[in-house]
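Left out: one protein chain. Kept in place: all the others.
So that you can tell them apart, the chains are marked A and B in the order they are listed, and the count of residues begins at 1 in each.
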Amino acid sequence: MSNYTENELAKDLENQEYEFGFTSDIQADKAPKGLNEGIIRFISAKKNEPEWLLEFRLDAFRKWQEMTEPSWAHVHYKKVDFQDICYYAAPKQTKKYESWDDVDPEMKETMKKLGISLEEQKRLTGVAVDFVMDSVSVATSFKDKLAELGIIFCSFSEAVQEYPELVRANMGTVIPVTDNYYAALNSAVFTDGSFCYIPKGVKCPMELSTYFRINEGGTGQFERTLVVADEGAYVSYLEGCTAPQRDENQLHAAVVELIAKDNAEIKYSTVQNWYPGDKDGNGGIFNFVTKRGICGTNSKISWTQVETGSAVTWKYPSCILKGDNSIGEFYSVAVTNNYQQADTGTKMIHLGKNTKSTIISKGISAGKSHNSYRGLVQIHKGAKNARNFSQCDSLLMTDECGAHTFPYIECKNSSAKIEHEATTSKIGEDQIFYCKQRGIGEEKAISLIVNGYCKEVLNQLPMEFAVEAQKLLSISLEGSVG
Amino acid sequence: MNKVADKSKAFISKLDKTSVALPNALKDKANSILASLELPTTRNEAWKYTRVAKLGKINFATSKGNISSIDSYTIDPQAPTLVFVNGYFSKSLSNNHLPEGINFTLLSDANEVKSEIPIEDEIFNALNTAHLIDGVALNIAKNTILEKPVQILHILDGQSVMSNFKTRIDAGAFAKAGIIQGYFATEASDKAFANVTTEIEVGESAHLTIDKIQFENETSFHISTEQINQSKDSTFTLNTITLNGGLVRNNLNINVNGENCTSNLNGAYILKGKQHVDNHSVVDHRVANCQSNELYKGVIDDNSTAVFNGKVFVRQDAQQINAFQSNRNVLLSDNAAVNSKPELEIYADDVKCSHGSTTGQLDEDAIFYLRARGLSLKAARQLLVSAFITDVLDKIENLKVKTFIFSLLKERFGWEITPEDFH
Partner (left out) sequence: MITIKNLHATIEGKKILKGLNLEVNAGEIHAIMGPNGAGKSTLASVLAGREDYEITEGSVDFDGVDLLEMDTEERAREGLFLAFQYPIEIPGVSNINFLRTAINETREHKGQDPISAKDFMAMVREKSKLVELDPKLASRSVNEGFSGGEKKRNEIFQMAMLDPKLSILDETDSGLDIDALRVVAGGVNTLKSEKNATIVITHYQRLLDYIVPDFVHVLHDGKIVKTGPKELALDLEEKGYDWIKEEN
């Protein structure tokens, strides 16, 4: 981390407004607003899906209709009108891209604005990227090189067509359709997402990355990601999100399933920067996401997230530690400013023997925002010698914000060892004064202190993402100290 | 008809409506809440880990009981003592020569009884209000310094008895006092239910300490709600020691209304058999410059389950709050379980709040070490367990109370501890 500093990032941070708030003018292929079986059949037909997948969707839809929206989270928002959302909005150009050169120039421009020019990515970082805009995957780079190793990395729709058995055998196994309200909704209406399969014994040589963007107004984004690491495989997966600035609230209800078979390892990193709404709390994305991974014997799943965007976040990346000796990790930085609300944390479900989990959560609340950590550590009866360590810290920047900690600890095995610690405190005035006395301005001082406070988490991110995350932290907190 | 007619509330159908002079509006409200509310299920967040459905299957009745001696329940033999059996005052068992500066009134004797305990959505508080049998109001006058504590003993006796009982304590400004609350059950008591409420006012600069001992039996139910208001510069301490009881639920709500207050909440629970003990606390910091310290420790054996849910609230203008909360558990058996939920809800920025929760087992190396020095496994475990629980018991300043707790530990768990084992 010491190789770069906030200095190097400073220049382009002057603009306090949401940096990614542009819309791309690409003609979209949109379904009419509303949700019913007809729409689901429309989506399925549009995507030329096999019968079993349509059934999967319809089953989910029927179950969803009987479910109610959860209300236990520490968030308050105007309930979503699910009939007022467009469930399918593909950029008009739907033909498959054979090469990067085929991509619509406007869309390339979009990506450039996002700072993720694929060409550049290809050249400089060797990161393979899948790009999902308004629910439809538009480009995947580096596919050939990955194919040589037997690694499948493609859009979810493509996987459904090309590897239906692999998809069918795994989707919905970690997060059942009825898991929760939003997961059921996603299962009914998801339009695309990413699929990744790493064969036995293969260590994926590059970071795999997906960028999600909601572009079209009045749409929701419902993508699904499925990552399967077969026995002994390894993959590091990155996910980034942005959305344009709009007055309306837009819904993002994603599902991410990770399967780490015996001796496998999956590292999943997210930098979430959906549009958070304006200073007065108008607009912004409702980010209701279900993420969960399951571990086989000796395997490991590590979630790292930097959450700076969204008007409302409801998200608990979790690990089911089913196999003996498996390891689950959760590293999180969640920043809320203005009227943002975040209720985020993790669940660590210890089923196997000698399973270990680590939770490091850093919340930063500014403006009039509310930031909650909610986490569950559950030690089942058979989880002999399970270990958990949780550290949840909250930093308060103003006297109008809130920071809350809601840990749930459930233990049914006497050989378990669980430690949970949490602190809540104000950003240190002494620290700011010390920085200022050395000539560092207040904003920079805060950025420095905050980045230091989050270091344990930022250190978990791959380098390119860490730089971006630091940038986002600075943007999110500009002018935030009261 | 003086009985509850609602069929779904069969478990309380035999109970008489209260004759205590509570405000009529309050009684009406309690009755209507009772008629419309069901017993909470685990879907209710506040009851997520505690099932009370079995209460609904018992046809409770009231009874004055039959007790001839309180020798085995007397915690501090020198303290003035008020004895209630199944909620009814026992004049013959009581020794109510209270020292100067403190007086008591039986709620059943009072012309007007106040109750500020929230009953909205609180079925047990509504039940307590609607069917209140009796209770006591203790008034500690301004500037009174009590040399000896006052003890209030409540004893359950008989089959399927329900006691709805209330204590009100009003500590005047600059007063300093200790109150002992003891909850017991006789051997003849089976499936008895103590549903109690306690309302406490801690006046300006007052120091009030309550030692609460729960030692009912393995078939008993105990649900209590303590509602405490603290005025400025006051110190309030509550030590809750739970050593026996089938199902125990303690709801402890402290409103810190004045600046410069200290609130100390300490709890020890030692469980075996199929006991279920649930400690719920809310410390509501409404104003600035206060501190609260919460330490709950438990030892959980056999098939028992412990629940801890502690919430610290810091309101928006309550700056400069130091709140500390800690819950530590030791599991002694593979069938024992613990659910811990320490929560912080903070709306002010200039605060120092922390909480910690640990769950584990006794240190195997330490046990081995002690055995290598000749201690039996049982003795080694007992030594370590008592060492673990010591720092909570050490918070109890009244040596008589401490000694009594040790006698209970010996009676129920076979632990041999003397005050000398403590520093």
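Heads up, the rule we're going with is that contacts are C-beta pairs under 8 Å (C-beta built on N, C-alpha and C of every residue); 3 or more make two chains touch, one makes a residue touch a chain.
Predicted model only: the values in this text are computed from it and were never measured.
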| item | value |
| --- | --- |
| Chains in view touching the one left out | A |
| From A:55, A:69, A:162 or A:442, residue that would touch the chain that is not displayed | A:442 |
| Chain A residues touching the omitted chain (full complex) | 1-2, 5-7, 428, 430-431, 433-442, 444, 448-449, 451-456 |
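In this text, only the chains that are shown with their structure count from here on.
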| item | value |
| --- | --- |
| Rounded Å distance, chain A centre to chain B centre (Cα mean) | 44 |
| Chain A-facing residues of chain B, complex | 45, 49, 316, 319, 329, 331-334, 336-361 |
| Chain B contact footprint on chain A (complex, rising order) | 72, 74, 379, 381, 394, 396-426, 482 |
